[in-house]
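See structure below.
What you see is the complex with one protein chain gone and the rest in place.
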Amino acid sequence: MHSSPLTRTTSWFAICFAGILLACALLVEFTPLGDYPTMHLFFGGSTLNFTLRASIPLILGALSGVLCERSGIVNIGIEGMMLMGAFTAFLAKTSTNHWPLPVSLGFSTLATLLSGLIMGYLHASLSIRFRMDQIISGAVLIILAQGATAFFFDRDAIAEGKFANVPLPLLSDMPVLGSLLFNKPPLTYAALLLVLILGFGLNRTRWGLRTRAVGEHPRAADTMGINVLGLRYRNTTLSGALAALGGGFLVLETVGQFQEGMTAGQGFIALAAVIFGNWTPLGALGAALLFGYTQAIQNELLLAQISLLPHQFISMLPYVVTIVAVSGLMGRVQPPAAVGQPYATEEIS
Amino acid sequence: MFSLGQNPLEAYWGLYQGSLGQARGWAVTLRKMIPLIFVGLSVAIAFKAGMFNIGAAGQFLIGTICAVAVGVHFAGSPASLHLTASLMAGIAGGIVWGAIPGLLKAATGAHEVITTIMLNYIAALFTGWTVSTGSVERGVPPGPLWDSTDLAIAESSEILASAQIPWLIGPPYRIHYGILLALLAALFTWWLLENTAVGFEIKTVGHKPSAARYAGMRVGGIMVLAMGIAGGMAGMAGAIETLGLNHKFAPEFGEGVGFDGITVALLGQTHPIGIVVASFLFGMLSAGAPRMQFESGVPVDLIRIIQALILIFVAAPHIMSQLLRIPALARLVGTTQWTERHAAR
Partner (left out) sequence: MALHNPAVKVPMLEVCNCTKEFPGVRANQNIDFTLQAGEILAVLGENGAGKSTLMNIIYGLYKPTHGEIKVKGRRLQAQSPRDAIAAGIGMVHQRFQLILTMTVLENIVLGREPVKAGQLDITQAHQAILRLNRQYGWDINPHRLAGELPVGARQQVEIVKALYRNAEILILDEPTSVLTPQESDSLFAVLRQLAAQGTSVIFITHKLREVMTLAHRILVLRQGRVVGNTRPKQTSEVELAALMVGRAVSLTVSKEVITDPGNPVLELEHVHVMGTRGQLAVQDLSFTVNAGEIVGIAGIQGNGQTELVQTVTGLRHPCGGRILLAGRDIIRASPRQIAQRGGCSHVPEDRHEFGMVEQFTVAENLVLNHYNQAPCSRWTMLRPRQIKRHALALMQKFDIRTSGIEQDGGSLSDGNQQKMVVAREFNRDPRLLVVAQPTRGVDVGSIEFIHAQIVQLRNRGAAVLLASYEIDEIISLADRVIVMFEGRLIGQLSSAQADRNRLGLLMAGMPA
């Protein structure tokens, strides 16, 4: 309800960024600007479509980070949760290939969410109950996910089918916007909806107020009778489901198959989006779109076969942008004050 | 393992046979130890300065490629000079790659976990490019270190004999002098941390940067220095591994080395001697794993899962005490300074 000026800045950034991209897309579509190939490369429909597709796992990963860190638990394990989610989705999908497609996909989504809850619960137990350093706990999740997915991965298995586009009536008939935003597969809608839900939840509800309190000043929350550890447990567990959904999205909606290490650092880019978005859902959305956009540009450049630079250098783009974003913004963003600190009631303070 | 239908006894037997069951197994174990010690020290030194170096993998790659760049050129130079120059190039590459996240953290506050990981991907892409085959029809030139004798394979030419690390024990055991360098590095780390003013500064910064500032230390500079040393260690791991053993660079080289370093460092309680011991244990595991897969069909990837389990038990001070109800044990086992550091932050 009362956000600091900074929160507003990053949220504005998100809205402006999305707005500018859309405006340019419209210009490219309807004006002679579209005749220039570079403009197409930067603002064409396929670039923007790819941006959204590349952003969804980042958005979900970043929401996971926002939820977890606003409750005071550092989550560098997003990468591991996503990978596990992707793998579970694949496992569930391949073992239910003979079911009707929508049922099989729905089941796989649920399985993905469940795997995320388990990973989140593991992170919560390690860092809350066993008071492991939260960064190390996150690293454990990553190693565990890498090991388990490689160990159990059946390289001969093939997932058949993935989520298809679901055009929304009326809305999808709009020019440009229609195909860009309102003719998408269900998980994409879900991710965008989750941004709004989490934003509303954190700022307007009792749960959100308590979550923010627990992340900022757990002792103050404790003295007001709030179950600090319980709330952290619940939120961290839930955050696992969000990240896993991001991984599941890769398998069930875009790639269609699983590959070893297929998240390729997206969990970390999502973490950067959390920081860049100043720990707010809307800010994270903007940051994820920015990072997704760099991936789209990279993709378009590769497709355009521009041979000025070897493709490896073009592929570095998202990583370089992430470093620049994280270095350029620190000090101007404000993490939850108690993030990373274990909390115990009976500590002489 | 039961659940997979393989015989666990066979798996353990394979693990043992591959590592300590025979002389060659011992040799493989020692050989695997070398990079583990270096990356373990790398992670540990960063830990001591309060930073989490997930970037050992990238520093390893850059160190490798710098050593290779020197090692494949300068034919005809004297062996001792050529080898030293290649090693130094590897160390320097690692230092630079490690110092970048240190610098970013000191100057802008960017969290090293994110920057080191991003630098890992950049390093992997960059080193991949240096040995890429290029494409004739699209007019993409090959990478500068690519070995043009085989057009289809992306790897570097072989390190010249003058830059190769000589065998300490020759074939079939193939243990090179790198093992001594690794032990020296552990000794150096111990000396640096325990006996020098710089070590005192690193530890102060690691425990409490504000107190370090109060005590007149240049916190930013020390962060850069510590990350530089950490990077140098990881770079040396890569350089020694190529100059001593592989003698060429291929893109998939050094996979997983970063997380190995974290495991070894934590298992060894970030103490140099502990790291040597942990490296031995871990070297054993990875030496035995292929044999295990051969004998029992249990995939090598099991090692990763074991690694995660080791970390869970080592790094969570309260697991042991909760399981065994012995508080003293937890204090002995726990990396308590870590939780405390974060509490103090």
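Letters A and B mark the chains as written, and numbering starts fresh at 1 in each.
Assume a residue touches a chain if its C-beta (ideal position, glycine included) is under 8 Å from a C-beta of that chain, and two chains touch if they have at least 3 such contacts.
These numbers come from a predicted model, not from an experiment.
S.K.: Among B:T204, B:T242, B:Q269 or B:S296, exactly one should touch the missing chain; which is it?
M.R.: B:T204
S.K.: Quick one: say which of A:L171, A:L196 or A:A220 touches the chain that got left out.
M.R.: Counting the whole complex, the residue in contact with the absent chain is A:A220.
S.K.: Which candidate, B:R24, B:H73, B:R213 or B:K248, sits in contact with the chain we can't see?
M.R.: The one listed residue touching the chain not shown is B:R213.
S.K.: Please identify, in ascending order, the residues of chain B that touch the omitted chain?
M.R.: 195-200, 203-204, 207-208, 210-211, 213-218, 337, 340, 344
S.K.: Which parts of chain A are in contact with the chain that was left out?
M.R.: Within chain A, the residues touching the omitted chain are 1-2, 4, 204-206, 209-210, 212-213, 216-217, 219-227, 334, 337, 345-346, 348-349.
As a working rule, only the chains that are shown with their structure count from here on.
S.K.: Could you please specify the touching residues of chain B with respect to chain A in the complex?
M.R.: 52, 54, 104, 107-111, 113-115, 117-122, 125-126, 128-129, 132, 134, 138-141, 143, 256, 259, 262-263, 266, 299, 301-308, 311-312, 315-319, 322, 335, 338-339, 342-343, 345
S.K.: Chain B touches which residues of chain A in the complex?
M.R.: It comes out as residues 76, 126, 129-137, 139-140, 142-144, 146-148, 150-151, 264-265, 268-269, 271-272, 275, 305, 307, 310-313, 315-316, 319-320, 322-323, 326-328, 330-331, 340-342.
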